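The next block holds one structure in the form of structure tokens; read it before the comments.
Note that this complex is displayed minus one protein chain, with the remaining chains in position.
Every chain is named by a letter (A and B) in the order it is written, and numbering of its residues begins at 1.
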């Protein structure tokens, strides 16, 4: 089920440098410390350099600066992690899912399904849904009234695409993701809340990946927009009318409040909270567990995650901070 | 599918002031910046005032203080967002779901279902469940043994109501919500953990809304209680034996530890963490990403969310805070 390739073939195919025997063959990937003969490993994070020194991999993908240190054959590329991603994809080809509709799936007669779609067991496809070529809809997925899923997208399992949502091409949605539930909109009325109808939808661009149990709310009036190439990790919450710019990557457990616009190519660390109605520029990095409470107009790195220290020391630090206030008053 | 109404009709029906031609008609809502002819927009947040100046909406709902600035017809109310919510509900009527049980649903013979219920495809209704009039149970929902769902409630899709849970009337539960899974209760026993049976349940009052992938644990002994009119956003975690008072609204990604009691009409910002065994008074506001680690006895606004700054500045701020401790010792 795996492919097997010689280092020479890989070097030619991916334009890599090679130190070592071009006839050596690899059939799988491995970490530096767990590699055995026949494995290809890589060094992307210098903190694993010591492990390279004793690796049993047949070959290691390295940057040119580490090629001389590699004790086994080296495939050399300035971006070894990218080269690794491409070779791993070659070594572990995913079988295209067989076309067809599982007999236990519930598919509306008014849904338009391309001939090559694969609809898994116990999936639900409601009225007027439109599903493109080679789309995979896994077990237990629900695609609701009028939603669209672009060609070559994968809804892995138990994914919920709500009414009217539009998913681009080559997207991957992982288990438990919910796209298009109502946004959190209520108008105060004398101590109670009146629901504000959420009449917008969600637009997901091409090549977007959405992690397990991540939720993206439909817009209140206009749509929530996730542009092409955005990568969202697990358990992220995206509020109504948020826009996330192309190729932005967001780590797990981030919450983004309504009507905020995030630029392109941003990187948002895990656990970050972003307030509503803000604008964040392109190429902004926010480190983990920060709170973004005001717009960020300039590219750069931003933080407010407080590093944990011993609890006794932390209690004193908090007390000092409070005391600063008493002193100045 | 949308309604269409004249401004005069709307003014009479909702008791609004009107500047402009009472015969103008609107059939949909729009944001100020994306409105076209035939649209009704609103101004609730003053930061969007500039957009009102150039809107192409047929009419705008405004507070009296902004009526003079409105370049098109104005419907006037002291609470324009509330008026908007009500008019949007009128313009976008939701069809009541057709009564009936989808043939693919699995419904226990001992479940009591009102004649007007709508049970979607691949839903599961277990033994002794009780479901009231006009309840909608969407595709893939699971309602477990002995649970009750009050009249006019909507379980949107893939909602999980666990055994014995009681849901009030007119509630809305969004996709992936889980109500009544076991609380996190373990007794330490010489380095390992013994599970504490979670024998309580969950009571959800009337008019409660529960967001996508939000989880509410069943009580350890007594019940977890969500009082009437509470609004919970997505991805909230409510621990066992928490009580949330009537009409409290909680934004996304909040975690509430076990046995804490939150008062009425509180507003809890996104990403807040609340420790266990606390009491929080009525009418408390907690701003986003704060940690509530002690009871709050008085109404008011509370915070500890640290605003992000440039990473270099942030590192210095953390170092200064640590240095305060060395200085004082």
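Assume a residue touches a chain if its C-beta (ideal position, glycine included) is under 8 Å from a C-beta of that chain, and two chains touch if they have at least 3 such contacts.
Treat the numbers as computed from the prediction; the structure is a model and nothing was measured.
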item: Contacting the left-out chain in the complete assembly, out of A:213, A:243 or A:260; value: A:213
item: Candidate in contact with the missing chain, chosen from A:22, A:36, A:53 or A:85; value: A:85
item: For subunit A, residues in touch with the removed chain; value: 29-31, 34, 45, 47, 79, 81-82, 84-86, 88-89, 92, 102, 104, 120-122, 138-140, 156-158, 172, 174-176, 207, 209, 211-213, 229, 231, 233-235, 247, 249, 251-253, 265, 270-271, 288-289, 305-312, 314-315, 318, 321-322, 324-325, 328
item: Touch residues of subunit B, complete complex, unshown partner; value: 106, 122, 124, 126, 140, 142, 144, 158, 160, 162, 176, 178, 181-182, 184-189, 191-197, 199, 213, 215, 217, 221-222, 235, 237, 239, 253, 255, 257, 273, 275, 277, 285-287, 290-294, 296, 300-304, 306-307, 309, 313, 316-317, 320-321, 324
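Here is the rule we go by: only the chains that are shown with their structure count from here on.
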item: For subunit A paired with subunit B, centre-to-centre distance based on mean C-alpha positions, whole Å; value: 26
